[in-house]
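Here the complex is missing a single protein chain, while all its other protein chains stay put.
Chain nomenclature is as follows: A, B and C, assigned in order of appearance, with residue numbering initiated at 1 for each chain independently.
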Amino acid sequence: MDAILLQILNGLDKGSAYALIALGLTLIFGTLGVVNFAHGALFMIGAFCAVTVQRLLSLSYEVVDETQKDFLGNPLKVKTSYVESWFGPEMGGAIIDWAVPIAIIFAIPIMILIGFVMERGLIKHFYKREHADQILVTFGLAIVLQEVIKYFYGANPIQTASPEALSGVANVGALFGTEIFYPVWRIVYFFFSVVIIGGIFSFLQFTTFGMVVRAGMADRETVGLLGINIDRRFTIMFGIAAAVAGLAGVMYTPINSPNYHMGMDFLVLSFVVVVVGGMGSLPGAVLAGFMLGILEAFASMNEVKSILPGIDQIIIYVVAIIILLTRPRGLMGRKGVMEE
Amino acid sequence: MSKSAFSRRGVLKSGALAGTGLALPTIFTASSAAAFTNDPTGSSVTLGFNVPQTGPYADEGADELRAYQLAVEHLNGGGDGGMMNTFSSKELQGNGILGKEVKFVTGDTQTKSDAARASAKSMIEKDGAVMITGGSSSGVAIAVQGLCQEAGVIFMAGLTHSNDTTGKDKKANGFRHFFNGYMSGAALAPVLKNLYGTDRNAYHLTADYTWGWTQEESIAAATEALGWNTVEKVRTPLAATDFSSYIAPVLNSGADVLVLNHYGGNMVNSLTNAVQFGLREKVVNGKNFEIVVPLYSRLMAKGAGANVKGIHGSTNWHWSLQDEGSQAFVRSFGTKYGFPPSQAAHTVYCQTLLYADAVQRAGSFNPCAVVEALEDYEFDGLGNGKTLYRGEDHQCFKDVLVVRGKENPTSEFDLLEVVEVTPAAQVTYPADHPMFAGGALGSCNSGA
Amino acid sequence: MGILEVKNVGKRFGGLQALGDVNLSVKENTVHAIIGPNGAGKSTLLNCLVGKLIPDTGSVMFDGQSVLGRKPFEINQMGISRVFQTPEIFGDLSVLENMLIPCFAKRDGAFSLNAITSVPSEKDVLEKAEAMLEEMNMADKRHMHAASMSRGDKRRLEIGMCLSQEPRLLLLDEPTAGMARADTNNTIDLLKEIKEQRDITIAIIEHDMHVVFSLADRITVLAQGTPLVEDDPQNIRGNPKVREAYLGESA
Partner (left out) sequence: MFGLDNKDTRMLLVVAVLTLCAPFILNPFPTDSAMAQFNAGYPDLMQRFVIFGIFAIGFNILFGLTGYLSFGHAAFLGVGSYSAVWMFKLLSMNVVPAILLSVVISGLFALLIGFVSLRRSGIYFSILTLAFAQMSFNLAYSVLTPITNGETGLQLTLDDPRILGVSATADGSIPVTSLFGLEMRSTFEMAVGPWAFQFNAGYYLCALILLAAFYLSIRIFRSPFGMMLRAVKSNQQRMNYTGLNTKPYTLAAFVISGMYAGLAGGLMASMDPLAGAERMQWTASGEVVLMTILGGAGTLIGPVLGAGFIKYFENIFSKINDHVLHGWFSFMPDGLEDFVVFIIHPFIGKGWHLTLGILFMLVVVFLPGGLVEGGQRIAKWVKGRKNKDDSTSATKTPAE
């Protein structure tokens, strides 16, 4: 029983990353009709925002310490970070420790800006082009972004720890009267994603901006005829989608050390999630994200693997095939979106 | 049609010379007179450095490339000579190999068998490379080794840890300096016994491909010989990035040791996840829960950050070794690049030197002569103590290091500390050991 | 006995009764118009005839054979061609190719792996397509990109494509919807010509009374999913029930 609860929890936690990426991808599909293969790269850039903030905070000056030797036998240069020297070791240390949450503040404007630049500079010229062209250009962009990051940060994963206070485990099982220990940061990630998803939905549901965008998703021409500048709103939506992907990336860094190809690793999966959810359906994307996360968690259980060896390798794809064959447009897809 | 295999650059060049010597361009057809593939007839010899430059192991590849360039510099008489000065063989003069200047070409394996073979082929066919070396994964090493065997050039493997490289997939033209899964197990077992006792329950998480399987087999066999019980062996998909769903069940399995048969990004993530789930603070069966990473890489350990602290594993070489050879290598590498070399850099540097030395001793670039010179060759001074290149399987037998993640690193390179240097005798196995059975070395191929 | 016999056809969408109990008989070589106000179930009925929808109850017989459960392409191969409200043509292909496709479909059936011969070498099909273009007065446009034609030309092409299959029943779904007066008149003339020159039965769904009364031999009025009345055009014109249900509000 505990094992099952644990895997459900784990599935929700895995699913939150899928859901966040798929949500942004769907916003772009739904509003702009663009197949964005660079969306994974946005997730990756978000993660590297966290890496950068951490590095900036740890920027240090060097003092030569004659008493210690470095690996070549020369006197060791001891590094002290500026933050620590400004705020004192305690406060400074705490600031560095909280680098990831602090990075959120920086990541939001940066990601929105990147989104704007991408949309205005490149994507907008591809609205009327074939999906094949969109795939080629965004894929090219993804490679470029990835290689730029690799050029500056290398190919190896870079550890970016969560704040000390949030890095232990918590007994989630206490709620059910048992003992289930789960990493605090993963729980934080889950709630974070719930908040973001909720925020996006209420934004679309309750603001006039959101209503216009939703109308635009349903029928772009008519809304355009009403004299509403839908293009500008779509640009903003692209920025928001980029920010969602970026924030998902920032918060993901303590879970797994980021590297330059983490975006590509998530890309295929998030496309599967979006399609299983149904093209253009935001609730579908979120639902599919969590569902696939949970199924993946269950498939990796030993009890399941002993019956079906290798099932964890293919579970996502098996589920995708079954759903697409039984429900033609995914879980909650609309008719006619991306079908030709 | 001449019945030749692959291009013979040397012949081409002489042909080209003949052509330019005449007023009118003449057509020269290569004869099958060449003794072996890419016989270097000019004043230089070309080596092919085939390393991952894109993909997850690109940093390791870059470090290998640095070491190769350093080795070439030393062979050609540049720099401070590095380990050439400490190497037990004194044949190399610093004037290239057999008096020919050493040149090199580089390629990208992309950590894919196909791409690695394409790249190696282009070095052989286009650039006239007489030896191919490099790689940072076993699949690639085995694939390229097979190619070199067919092409009639020597392959000096880079970082490859699978038993199969010198086991069931061994080839006469291929040589491995790096250690392997069996050796990791043999070196780790006594240390683990001292640290954690003989009554332990181990849980294996294993990357689901051949390298992972051979390591899992090796480690499980070595620890079971100590009296440990293997609770579960779980295979994880190569593409997995989040191992949480594999880690979570460990808690309730009754295991008190987790063995992570992962490498590279997989290792970083699985270790990070394991620490995240608080495994290290657990007490199971009245004992502290422990994690073991049998194959350590400093470059990758960096990616796991503080999570490696106190975790044991094995490694081929580490820059903090105090022997003369290691120090000489670290000095020349560190001076040139500003940071210490990785084990990948070390092994490929050694391989280059060993190849050059073998050619020098054989007095020929002919692969069969080189094979003969390397087989059962004993040497010292390359940082791993006395080493034997065993003739039966072309595997080096040398000391293996057991290392531990350092608790208080003084710099970003100072992540591991050497706990024990397991002597070569302890990790040596008979050539017909069942874990290495199934293949045949075959006979050397010179491409003639 | 008509060529098309619709008996007791009913169709529900969830709680909505789209078709109640439709009976319809289309006589061979006549033009039969189906009219009715919006939401009367005209399109639903048409979709039931061509295999796009399967009615919940009743039967649809074409020339003595049931069409129910057959796919659209099978029904087409039986001899029913359909013209859409907005012209459905192959926009990316040339006009000639548009005409060739139904000609091949007529000759080779629903599927043929005819991958080795080249189109120009298929003289018989080519001649037939050219002749049909000639008949449609479109021969000069044969190399045009079909999508770049005017709506009237597209309609003409679509009708030509249907005719080239020599169907026994031609179904027209509001063929003049959204057309300018001149284009509408051209279309009426074209249909009249077809009616006179060919052995063909035409069923037409139409909103435009001008079109209906210029063409139809027989009219069925549909209201709220059931046929209100079926009669000759003159009688329909004078029928007070029809006036009340339909003409009163639109004429």
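Note that a contact is a pair of C-beta atoms (placed from the backbone, for glycine too) under 8 Å apart; a residue touches a chain by one contact, two chains touch by 3 or more.
Given the structure is predicted, the values throughout are model-derived calculations rather than measurements.
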Partner chains on view for the chain not depicted: A, B, C
Residue touching the undisplayed chain, where the options are C:6, C:40, C:60 or C:89: C:89
Which of C:63, C:97 or C:230 contacts the chain that the document leaves out: C:97
Touching the absent chain when the full complex is considered, from A:143, A:236 or A:304: A:143
Interface with the unshown chain - residue positions in chain B: 1-8, 11-13, 15-16, 18-20, 25-30, 53-54, 58, 61-62, 65, 69, 104-108, 112-115, 117-119, 121-122, 125-126, 137-139, 142-143, 146-147, 149-150, 164, 169, 172, 208-211, 235, 237-239, 439-440, 442-443, 445
Sites on chain A contacted by the missing partner chain, in the whole complex: 35, 122, 125, 129, 131-133, 135-137, 139-144, 146-148, 151, 268, 271-272, 275-276, 279, 309-310, 313-314, 316-318, 320-321, 324-325, 328-330, 338-340
Those residues of chain C which, in the complete complex, touch the missing chain: 50, 71-74, 76-77, 81-82, 84, 88-93, 97, 100-102, 104-106, 108-122, 125, 143, 145, 161, 165
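Throughout what follows, only the chains that are shown with their structure count from here on.
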Pairwise touch network: line, ring, star, complete, or other: other
Centrality ranking, top chain (CA atoms only): A
Between chain C and chain A, distance of the C-alpha-averaged centres to the nearest whole Å: 52
Distance between chain centroids, defined by C-alpha means - chain A, chain B (Å): 35
Where chain A touches two or more other chains at once, by residue number: none
Interfacial residue positions of chain A with respect to chain B in the complex: 2-3, 6-7, 10-11, 13-14, 17, 68, 70-72, 76, 150, 154-159, 161, 167-169, 181-183, 185-186, 255-257, 259, 261-262, 265-266, 296-297, 300-302, 305, 310, 312-313
Chain B to chain A touching residues, read off their complex: 55-60, 62, 208, 232, 234-237, 239, 241-242, 244-246, 248-249, 251-252, 265, 268-269, 272-273, 276-278, 281, 299-300, 302-307, 319-320, 330-331, 334-335, 340, 410-411, 413-414
